[in-house]
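This part shows subunit A:
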Amino acid sequence: MKKLPLSQLDAFFAALAAGQELYIPAGDAGTAAFTPWREGLKLTPALNTSRSAKDLFFPQVENLVDFKVTGKQIEIIENRAPAKPFVIFGVRACDCRSFDILDKVFLADPADTYYKTRRENGTIVTLACTEPEETCFCTALGIDPANPAGDVSGWIAEDTLYLQANTGKGSALLETLPMLEEGEKPELDQPVFDRLPLKDLDWSAFGGERMMEHFNSPKWASLAESCLGCGSCTFVCPTCQCYDIKDFNTGSEIKRFRCWDSCMYSDFTLMSAGQPRPTQLERFRQRFMHKLVYYPSTHEGEFGCVGCGRCLQKCPISMNIVKVAGTLGKEETP
Partner candidate 1 sequence: MQKIGVFVCWCGSNIAATVDVQAVSDALAREPGVVFSTNYQYMCSQAGQDMIQEKIRELGLTGVVVCSCSPRMHEATFRKACEKAGLNPYMVEIANIREQCSWIHKDKLSGTEKAVLLGKAAVAKVHLNTPLTAGESPVTKRALVIGGGIAGIQTALDIAEAGFPVDIVEKKPTIGGKMTQIDKTFPTLDCAACILTPKMVDAAQNENINILSYSEVEAVKGFVGNFTVTIRRKARFVDETKCTGCGLCTEKCPQKKVPNEFNLGLDTRRAIYIPFAQAVPKAAAIDPNYCTMLKTGKCGVCSKVCTVGAIDYQQKDELLEREYGAIVAATGFEPISMDKFDEFAYSQSPDVVTSLEFERLMNAAGPTGGTLLRPSDGTHPHTLVFVQCVGSRCDGGEKGKPYCSKICCMYTAKHAMLTREKYPDTEVYVFYIDVRTPGKNFDEFYRRAVEEYGVHYVKGMVGKVVPENGKLKVQASDLLGGQQLHIDADMVVLAAAVEPDKSARPLATMLTASMDTNDFFTEAHPKLRPVESPTAGVFLSGACQGPKDIPETVAQAGAAAAKVIGLLSKDRLTCNPCVARSDELMCNGCSACEKVCPYGAITYIDKEFRGPNRTTLLRRVAQVNPAVCQGCGACTVACPSGAMDLQGFSNAQIMAEVDAICK
Partner candidate 2 sequence: MNHMTEIVTRISGVNPRKCMKCGKCTAACPAYDEMDYHPHQFVDMVETGRLEELMNSRGIYMCLSCFACLERCPRSVEPAKLIEAVRLAVVRQQGRNHLKPEQIPALLDPDLPQQAITSAFRKYRK
């Protein structure tokens, strides 16, 4: 394990940024974001970023290919940005788990080469949580926020940053940083995690086994009735991975790009025959069934949720996965 006095954090960031692009969480609570590091940029005091860390591997908008139109000729131009190594520092345990979930989707055969390239080029340095928010429930999903994974795991205790490489990529990265000293992090006692209001969320009712029961549950109607059909939950979610592919005609070129899509939208998976989910009820159901039932049914019971609590904070009408799980999971005698 390596250590670094926090007083040298700026020099540490500078050294990291010298070798590759470095992203750190910066900004005020509520709008903090992973930001390219530059001289003077400080680590955010907020627990987590507004948008998740997935953005760096699966950006909201990404160009796929260009078609050049000259007169009546169309030429296909491979136009992806060159792969550049980068480091993302300060990823929380929850967001770090989201990469496992995304990997199972994007890296399964046939692999999504755009995502794959970024995964290969990105090194993840995590940071353990010490001051969770009341909306955090990663512990209920088997994640240990005090001991995050990643290529390099990080802890801040007192005024020292401790770093532990977990992968070859992580070790290689730490090798490049001469200011790191050897050191062992002290044992941290963090009773706050036992006080989290959502720590005892019960997920036992979910998974692939009770698919039809949940699908046909009459409770969806009242859960979905106030949903506005916006995509804020989707777009701040670290595990949502749906996208749409669209063409933009610049007049001389067609730029084919993909962008995030949300199953909450009425035109999600719109097809020539119409859309498969006619009302918000079905769309709402889809999102939560996917996270709690469909995904686990095809991925060894793993849920498509990491308990980061973003949707609890961001939903305009405060309808979220915790309320859904609570309502559906409740055994009720009809």
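Quick note on selection: all candidates are chains of the complex that A comes from, given by their letters.
Annotations for the structure displayed:
Please note the rule applied: a residue touches a chain if its C-beta (ideal position, glycine included) is under 8 Å from a C-beta of that chain, and two chains touch if they have at least 3 such contacts; residues count from 1.
These numbers were taken from a predicted model, which means no experiment stands behind them.
Checking the candidates 1 or 2 against subunit A in this complex, the single touching one is 1.
Taken together, the subunit A residues at the contact with candidate 1 in this complex read 69, 71-72, 249, 251-252, 278-279.
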